[in-house]
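Below is one structure. I have some questions about it.
Of the protein chains in this complex, one is absent; all others appear in place.
Right after this comes chain A.
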Amino acid sequence: MSGILLPTLSKKKEVDSIIRDTLDKLLVLRFGRPSDPICLQLDDILFKTSHEVSKFAAIALVDIDSEEIQVYVKYFDISLIPSTIFFFNAHHMKMDSGTADHTKWVGSFHRKQDFIDVVEAIYRGAMKGKLIVSCPLPPERIPKFQLLFKNL
């Protein structure tokens, strides 16, 4: 449902253009596949909040199984799905949420307001010229995961 209503990108060119052409707005890219249950949950939250954050954020879904997207999957080091990556004016925005990976948000959110808070925190940080912001959510509502160093 949400996959139909939010733009779903399956080509590298589309991802390129959406990163390049989203100006002065936070771009939220969700890397995942619609068959994954956690991914579906995240998609649902993204879709429901997409209107509320539409003034300062744009949300797009990226199909991780697409052939052309693999270059991004490798480049963004996506090993777990769903992974959400934030861009502002074609600059990658990081967030320190106490997990191993600052470059992306891995997993879903507990509720809509959590996602709105995160997007707002990153947007405000970006408007102040910061490339990394700290997570506004309490640690118990941040999904935990473990990264293996260079997949070893």
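One rule holds for everything that comes next: contacts are C-beta pairs under 8 Å (C-beta built on N, C-alpha and C of every residue); 3 or more make two chains touch, one makes a residue touch a chain; residues count from 1.
As a convention for this text, contacts and distances are computed from a predicted model.
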item: Chain excluded from display, named as in UniProt, from "Anaphase-promoting complex subunit 2", "Geranylgeranyl transferase type-2 subunit beta", "TITAN-like protein isoform X1" or "Ras-related protein Rab-17"; value: "TITAN-like protein isoform X1"
item: Contact residue for the chain not shown (choose from A:I19, A:I81 or A:I142); value: A:I19
item: Residue of A:I64, A:I81 or A:A126 touching the missing chain in the full complex; value: A:A126
item: Missing-chain contacts mapped onto chain A; value: 12-13, 16-17, 19-21, 23-24, 71-72, 74-77, 87-94, 100-103, 126-131, 147, 149-150
